[in-house]
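What follows is a set of notes on a single structure, which appears directly below.
For this view, one protein chain was removed and the others were kept in their places.
For clarity, chains are labelled A, B, C and D in written order, and residue numbers in each chain start from 1.
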Amino acid sequence: MEVVDIHASCDHEFIAKVEEESEQKVRLCYQCGNCTAGCPYTFVYDIPVSQVMRLVQAGQKERLLSCKSIWLCATCESCTTRCPNEIDVARIMDVLRHMARREGYVAEKNVKKFWDTFLDSVEKHGRVFEMGLLATYVAKTGRFWTDMELGPKILPKGKLSFKPHEIQGKDKVAEIFKRFREMQQ
Amino acid sequence: MSTYAYYPGCSGLGTSQEYESSTRAVCRALGVKLVDIPDWSCCGSTPAHTVDHLLSSALAARNLALAEDLDAAAVITPCPSCLTNLKVAVHRMSDREFRMQVNKLLDKPVDRSTPVKSVLQVLAEDVGPETVAEMLPHKPLAGLKVAPYYGCIMNRPPEVMQFDDHENPMAMDNLMAALGAEVLPFPLKVECCGASYGVARKDIVAKLSGKLLQAAEDLGAHAVVTACPLCQMNLDLRQGQASSAAGHKFQLPVFYYTQLIGLALGVPQSELGLSKLCVNPRLALDAMHAVQAEKREQEAKKEAAKQIHKAKAA
Amino acid sequence: MKIGVFVCHCGSNIGGTVDAARVAEASREFPDVVFTSDTMYACSEPGQDGIIQAIKDNQLDGVVVSSCTPRMHEPTFRRTVERAGLNRFMFEMANIREHVSWIGKDKEANTNKAIELTGIAVEKLRRDQPLFAKQFDINKRVLVIGGGVAGIQAALDCADGDREVVLVERESTIGGKMAKLDKTFPTVDCSSCILGPKMVDVAQHPKIQLYAMAEVEEIGGYVGNYEVKIRRKAPYVNWDLCTGCGLCMEKCPSKKSTDRFNEQVGSTTAINIPFPQAIPKKAVIDPKFCIKLTKGKCGICAKICPTKAIVFDQREEIISESVGAIVAATGYDLFDISKYGEYGGGRLPDVITGLQYERLLSASGPTGGHVKRPSDGKEPKTIVFVQCVGSRDKSVDRPYCSGFCCMYTAKQAILTKDHIPDSSSYVFYMDIRSPGKMYDEFTRRAMEEYGTQYVRGRVSMIYPQGDKLMVRGADTLMGTQVEVEADLVVLAAGAEAAVGAPQLAEKLRISYDKYGFFMESHPKLRPVETNTAGVYLAGSCQGPKDIPASVAQGSAAAAKVLALFAKDKLENDPMISLVDMKRCVGCGKCVRVCPFGAIKEIDVRGEPKAEVIETVCQGCGLCTATCPQGAIQLSHFTDNQILAEVNALCQL
Amino acid sequence: MTILTQLKEQITAQLPKLDMVIGWEQGYDALHATPLFMRAAEDVERLQIGPLSVHNTATYLTGLRNKKVGLVVKGCDSRAVVQLQQEGLIDRENVVVFGFPCDGVADLTKVRRLIGDVGRVEEVETTPTELRLRVDGREEQVAMSDVMADKCRRCQYPNALVHDHFAGKPREPHATSDDYTDVQEFESQSLETRFEHWKSEMSRCIRCYACRNACPMCVCRDHCIAQSRDPHWVTQDDMVREKWMFQVIHAMHLAGRCVECGECQRACPVDIPILALKRKMNKEIKEVFNYDAGVDPQAIPPLLSFQVEEENINERGW
Partner (left out) sequence: MPALAGKELRIVGFLCNWCSYGGADTAGVGRFSQPTDLRIIRVPCSGRINPLFVAKTLLSGADGVLVSGCHPRDCHYAEGNFYARRRLEVFKRFLPTMGIDPDRFEYTWVSASEGQRWQKVVTTFTEQIHKLGPAPRFGFAHEQNPATAAAC
């Protein structure tokens, strides 16, 4: 395992940015591990959430933004709810994800693609078009076999519409995305 | 009772049609007046807040702004994911600066702080299980053993959601008990089912939902009851995937709580949408009927014994 | 008037961020100031000698010391000026340390502020008058509130010092929390075996009057002369007749009564003696469960009592006692574990508190010392201990460390192995706090000799799985989530202020912190004194403490009481209100508002006037702020003094 | 029988038992009344009541503490009696109160503003709606509605609240509540305007202390802190600040005690509108403690008592 120079490698600007965007004080974390203890996703994480917190405290930007964990957090709020120091840990995970996106880190490509496809669908139709979302996702990832076995289960139920539910104000919704992008720049 | 601005959520038009139709039917039957938010749009759900909190709040807030014209007591929605996005938007917009930022993204700005609740909260608090129980003195769901599963974000984080006990919620338990059902102390009421990872990482959902199904099965549940479209889909549609991952075949019907209330209240099948469930609900309902029949038989026997006893005494 | 100003550097404490020399120099410009100097440590012996010398050399009439808070060294310097022949009230302090040098780094602003604070002290001093104390008698009896180990120690030490003691205990027996413990760390002594003899001493000591089942209702008066009303609850048993034979308990048919002594592990009879070593060993009826008292029928105990001690219509009574000093030793209570919904405390029968576990371990407990879990009476094989439940947790408003949980958990893990050799114990901890003599060695033994598995991390949730409890936590050292299937979970519930502590503090007129623990006079140097003269603290009422610390404080409080009682007369604080008879119009507003009844109306040539009872006045000055014509003035804080301070600050 | 005749009869009957009865008579001219101290039966003849009986007779009470005194009172005067009794500053058994229904008094400053400073008024005829003044042989008429004192327009207590004798029948109150619109209007101006208002008004103060001397609740008299060195609250410097400080002291000392008789402002020779300060204080006392001074002799003044949990004060503070 590599030796970390905790002085030289600590990115203070990064810590400040995380604190600013999340409105949380990462210094409050005393590493009790309660977030890791409660997190249902620990089994798929490459870095458990309490160590994510520690790495934020230590300003280890690169390791954090390139990790899988931040893409696999489902924001189930168990960490936030049980944190003895009242840190909104889930929000910090969200903020790390935002930063990773902005800086082009994607450790879980399919997860990101699914979310992007979802938002594309919203931007286009105003509401999510489930069938279209799946189709686009499959096309983008090339994972044609995924969930194939579910087709016979769900299709006969007649729940999935093959046409999007367009809303009248869909351009207004698209406008929200547009203004957001402008604001980002 | 007050009028509520109703936000159905996108999945209500698709994968959770039966939740949507049974919710409307149950609200009608219990006198909860719903007025749809006109031309509502997607709240942004999980994907939006993973991109940006401002965008996420703006997508939700568009609907809050539209709801303001309805002058309703509250905006209500059946879906916890929509609920979270709407509530977080309201919560964070109590900060003036943030609200101004959000309004910059919107055509119609938000100027009021409208309370947002789940339909479950309205049924549990504004209607109340007592009222439901009074309407159903014959306890139509007696004998049905249910495991109520709330999902992870119906009550969390408590500062934002402001509803029920965040570790051991009881709203659905109490409503189910009001129907006569036998409510099991489901230990994983607020544990996550895998959320929206079904498509991109179905291994996660299979494992987490499998845990939940296992716990329900261990308790001897006839069915799981949910209040969330995503939870229901993960537990029901993906039950086969969970079975494969666990190496153990689950056969647990997964109801929406509104379907069971509707069933008890005598809502027509077309609105209940029981046929839209993947795991056959008959499994649970048959078990319930069997219990009920057995109970009737026992009572009849008791009654007969009494009669004989009386006759002898006479 | 000739005034000397002494500016203290306090090493670098003040000197670091205040230019003390400049403060001294600038002070020379203040009216009446004839001498100034800056000194390294004004409170040191050479510092004080310097002040005395300057007073003598310059014939000073008054002295200002600009240094630390007057709450620290005002008494010191008062004695200094007195040694130089001045009246001790011809002295003022400017607080340029706590209020200046320690709270900012801007030396220019600090120096300027220090000069101004010195300036207002000079203005106040210019209007000071010599004041003289009055003497009054002292009642040499002491009230000890709380009969836990701290209160017991304080009572015994005072009584051994030949002073009469009134000991008031809320429960029906003394002994407190210590009496409930099975063993004590780190010696693993039997708790009731070491406490028992002390309890017996209390019962037998001729100088101790014990009121059990009693609470302090009202406290009036002041140091040396407190009047206390004690509410003694009705045990429904004439304790003069009760011999503690226990026959009644054997026959009582109401067996589902709350067992407070056993922390509600199991239940007890409605008429009850909490434990065999109880002092006083007297029966008490719980009126909530007694069939006679709730339904009017039964009365079996009355029938079989050999001394006819049962009195169903007994009423509570109010007892008055006069004392000169009070020791508060009201201890602590346990954090309510049901506040952690995720742990299921209160919901899951096999999730219990550490104190409940003590009762399960204790041979005098409800299971006779056999560890059986509450749900089904089975002997647990896997026991999980969770630390910091209601400690170090801001989210439940308990950010403080309860101090003793680490140690009792280690003890319980050791005892568990002794009781059930084939058991495994897991302790989830965040940090191990064991800074006492032989303490750390003890926790090491739990791990090294007894094989207790210490897991560094908190527990996130506990849920039933079959007849087991699934404990899900983190092992932060392994960097992973862990699960243990437990038979029994023991939560190390933190300590919190005793129920009713704030209300008692209000009666005692002492301060308490936001958690309800009583405030000591000084955290380092006056740990058992309060800011109310004659009221002392012992034990956990001041903050969580283990047994040796509580006992030490009990003795310390007793030493303070005995020192107070060594005098035959006390002197009042002469900073009291005085009435200017000419100005008083006899409207009685001061009489009405005085919290101490220290002002009476008198008749002066047919005119009503107010008069201050000098030994009763506590010097709050409420009357001065009330009197419209300013006829009653609080000495040393007169209107003119405060106005002069205002003028010095504002009319620049 | 007129109310005045009835009143005179009652006074005459009681006078032998009293050291004096205080009422009003004509002063230096027909428009200006002056307090009347009736000691003998013939003094009673000079008694007059009506819109010119402006003085608060209770003002004299504390100075006559050991005497048996009769007092003719308007409603507002009676509130001062109640307040003095409540504060234990008079012995109620030494005071005999003669009440009558008061239709309101004229504000002579308003009269002067209407008709100018006309000099000696020879005769005044009062009707329920008008004052008719004869000056230099000519007649001036002013409508009562134009000159009635502001305090009378909002008066809720026109009949003596305490009395031992009452002449005539009690009348309806002039108003049923006080919404303090005057205070609100004043406060609707900018802070600077308000500050400058007082700065300029107070610059006219001549420090005669007529306001204080006319106040029935100013019981310190010779020991008023405005003029003492110990305590030295106010200096003798000729500065607006010192004058203003005195008015603040007066208002604070009256907090929860002022019965709004308006004597302070009426007595002011330079017409400084100082009643506004007391009005403000009363408004806040009413809002915070729901308390009116001089209404209930058994009440405890709000600033001499407290509640552990205050209903209208944020307990945890700022």
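Convention: a residue touches a chain if its C-beta (ideal position, glycine included) is under 8 Å from a C-beta of that chain, and two chains touch if they have at least 3 such contacts.
Note that the structure is a prediction, hence the values are computed from the model and not measured.
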Chains in view touching the one left out: C, D
Listed residues C:Tyr211, C:Tyr512, C:Tyr536 or C:Phe565, member touching the removed chain: C:Tyr512
Contact residue for the chain not shown (choose from C:Lys56, C:Arg71 or C:Lys567): C:Arg71
Option from C:Met438, C:Ala563 or C:Ala625 whose C-beta touches the chain left out: C:Ala625
Missing-partner contacts on chain D, residue numbers: 183, 186-187, 191-199, 233, 237-241, 244-245, 248-249, 251-252, 255-256, 276-277, 280-281, 284-285, 287-289, 302-304, 306-308, 310, 313, 315-318
Positions on chain C contacted by the hidden chain, ascending: 26, 69-72, 95, 97-100, 102-106, 108-110, 112-113, 115-117, 119-120, 502, 505-506, 509, 511-514, 519, 531-532, 575, 593, 595-596, 618-622, 624-626, 634, 637, 639, 642-643, 645-647, 649-652
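Methods note: only the chains that are shown with their structure count from here on.
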Chain B-chain D separation of Cα centroids, rounded to whole Å: 70
Chain centre separation (chain C, chain D; CA means) in Å: 54
Between chain A and chain D, centroid-to-centroid distance (C-alpha), Å: 74
Sites on chain D at which at least two other chains make contact: none
Contacts with two or more other chains, residues of chain B listed in rising order: 166-167
Contact set on chain C toward chain B in their complex: 340-342, 344, 347, 461, 463-466, 470
Chain D partner contacts - residues on chain C that touch it in the complex: 580, 582-583, 585, 587-589, 592-593, 606, 626, 628-631, 633, 638-640, 643
Complex contacts: residues of chain B adjacent to chain A: 10-11, 13-18, 39-42, 44-55, 58-59, 62, 104-107, 152-153, 156-158, 166-167, 190-192, 194-204, 207-208, 237-238, 240-241, 275-276, 278
